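Next up is a structure, given as structure tokens.
A single protein chain has been omitted; all remaining protein chains appear in their positions.
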């Protein structure tokens, strides 16, 4: 069987020191005709410099509108193994933590029902099972749920939220990213599985402004940890950094964006009223500096890739919010946002585009938030003001 | 006569230390009914909190389309002195230089034909004669031209170009602002007097990046002096600044936007390859530092006030150009620009708006200039590229 | 009488060279450096001579008497040479240093201050206002007078962190340099154009009128058989551009016209790049003749700037350093929904990072 797997171009990708997906896939090819034909079709793509997939179709599991991406080969006769090659998005656990036991169980399920190929993980965060046929969708789902796994999002629904490792393994975490994301995923199950939004809605939670999960760039609703009070400084540890020969002045102080730090001898002074919580100093001096004690998160909304109106970064809608169980304030806020979107959004318009179209100030009004200078880089510079209050003749 | 000039509100503007236009105008009121009625109508405006001028009408001198702004009182019966109150824009000399003799002559002309009120100068730069009647336009023009004065621009024409004091009294001038502007005014007389553009077109010439004539903010075509080589440093003079107690480090070095300077003892080092010619250091140390020797100008286009598409600052279309008599390169460039505008512009669309609509790259192509990275703050960040070259099947 | 054939046209302005002081002619393009001898007095040293400039204020809206008086002073102290600056001050060009003080004294005796150099508030760039323009939402000359009366101390001294440029414009056309000033005063209309349906069809071209609106608020319509236009209330932001092209759409409204205050613009490339002015106070009612709410609002901003800025920081540079939140905090100005941009590029002003002060 495998000796007729002639993929000379792909073979080139077995070379070199970086892990080779071709090598890995080839190990599975003898057992899995799907994998074999995937490699063969891919080889053809490499030859012809084009993909050979048809535009996805609507497939799924009963009662869910999301979680499965239909995929069919454009050349089913040539590559029957991939005539159906659907994707199942499995909702990963917060922080992408697993035990070997859990992984082995998952692999057993996927071995039984699919190609045995997968992405760990997809860009949104899901555990992506790549390649199965329509008939196997429901059985796979059954086995997954039996083991406490559920599907993630796809289509115009709440997408699988994801978060950074946060308090599980990071001293910078300003709130519990893992618990929040787990909570939101469970609180909004309906929105996750049954597309009823105008378009996709992504949530990402980062524990601090380092934003290790790209919340400000890749989520419609981003929660980014932050603190309000002063950076905690252990001056003895600062002195150790200085003594160790680490150039605190050049590397730390001089790189502070607001210039609010100074090194006096071996003592580090911070004018916290001017600190913009950029994290740089804390990053470089993990042992001496840590985030403040009054912790919470900034909420940013509207990030997305370019299609349609151009890429957007998230923009601040709440500069600081306490993030505490049972996260009711967050639930309420999200509900107000979904309501707003339902009323004002257009089909296939991301919420960031909708906010830009409606205007941030109107959006804030609709979801009942106060305008604050922290939400803008600068006040308007054009005089086109929609005055709403005026005097009337008595 | 003047005892019936009851203007209690305006009288309040005689108080205070700043020169009072009311005081000044009152001296003329007894002689000039136009001034008297102007004050009376203005008093009414102050009472009622609104202006009393009609929308301007089309008046002018023979063969000219610009230079005069028609103005009529909305209350001609109440204020007959200002029933006509047109403005004549007189083209100022480069740099607003005068002799007392020239001024007195001008005042005599204005005394003979108008209200005797004027602005020195209008925001665009003209000597603005405020207030005369239609019948006096031609006689005023005759007397002006007899004394070598001509009208400035108004309407959709080339507006009166203006320039900073430049080489006439400033050590920073990188080219001859006065001569250039005088030359352009004469070269483009037709464009100046006979509106045939889509909209107004303003030229302003500043001798260096201090831009004392606001070229980057208030001209469709701005010429801003700049140099290419190194700042000229007189180290002995630097040392004198240091010795004088002037804090060169704090005030000069630390304010350099690129951090390309350093003070070593009393010696000032400049990494000119990183200097962005901001002028700050030269401004503060006039005796020690001066602009380089390879001088010319950067050309910026498109500045304007907000109406219609929002305010614009000028943007660089040529980072560096030598500005030498007979200024032919500049003439050619302006002609290409006028041609472009004629073809691509819309009525009442400023050229800056037109460039934004067409795209800077297309504009450059049309007027035959090379795209350069100095023309942008950054390359595009969106992937919506209009690829023009592609391969065709052989 | 001049006949048609004698009529001179297209002669352009007189060549400036005939108006230049001989010292200036000689040192044209050969200046070495300058010094500010005292507020309002500059000394420019050239290769072969020195010229002293004495900068005197002017109301800009002036009379032939005023100009003749100034010309007289020029004759007396400056060999007859003077110039005007880009901010409407008058500069006497003196060869003789000893003439400086007598000139200043005679100016002072006639109520004309000298100053505006270096770290001062110079003259206010401004516009026509109720004095000559049909568009105005406020007066300009009066505002300048009361503002400079109030800030007078800063014209004749040089105690600010840097130059502070004030501009006034009486409507959104912004004939003053309002969009790039340290502090700007802008007259604003705040209610819909009052359409004169009876004359509009005759006076105005409908397509031009419709096209004039930056926000597409104007639509053609027919009222009582007459072709006219209507304005969409929700889309109009009172800019007045329709009125500029169509006299039948005036915006003046004594009750609601007034003033907005803007801050933090600059033109020079010194240190930072040129910047637009940003909204500080959306609306203050017109209160002539002395607009006390306006002058005190400006003084408040100036004083807080003086107190908090570092040497050589312009207003906008200072605000950028401390952050806008702090600016609103220090000045006590309220931040409102009006401050959040909602025009074309509004999104580019949204805060797209979590770098903030608390």
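By written order: A, B and C. Residues from 1 in each chain.
Everything that follows uses one rule, which is that a residue touches a chain if its C-beta (ideal position, glycine included) is under 8 Å from a C-beta of that chain, and two chains touch if they have at least 3 such contacts.
This is a predicted model, so every value here is computed, not measured.
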Of B:316, B:351 or B:367, the residue in touch with the unshown chain: B:316
Per the touch definition above, residue among A:75, A:102, A:263 or A:358 touching the missing chain: A:102
Candidates A:209, A:296 or A:319 - the one touching the absent chain: A:209
Touch list for chain B against the chain that is not drawn: 209, 211, 216, 224, 226, 228, 257-258, 273-278, 298, 300, 312-316, 319-320, 356, 359-362, 364-365, 371-387, 390-393
For chain C, residues in touch with the removed chain: 269, 273-274, 345, 347-348, 352-355
Contacts of chain A with the absent chain, listed as residue ranges: 9-10, 12-13, 15-25, 27-28, 35, 38, 42, 45-46, 48-56, 62-64, 71, 85, 87, 91-104, 106-107, 110-111, 116-121, 123, 125, 130-131, 142, 145-146, 148-150, 162, 164-165, 167-171, 173, 176, 178, 182, 185-186, 189-190, 192-193, 209-214, 216-218, 224, 250-251, 255-257, 276-280, 283-284, 286-287, 290, 305-311, 313, 347-348
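Criterion: only the chains that are shown with their structure count from here on.
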Farthest-lying chain, centroid of Cα atoms versus that of chain B: A
Inter-chain centre distance, chain B versus chain C - centres from mean C-alpha coordinates, in Å: 12
Distance between chain centroids, defined by C-alpha means - chain A, chain C (Å): 49
Between chain A and chain B, centroid-to-centroid distance (C-alpha), Å: 51
Contacts with two or more other chains, residues of chain C listed in rising order: 172, 174, 179, 214, 239, 255, 276, 343-344
Sequence positions of chain B contacting 2 or more other chains: 306, 310-311
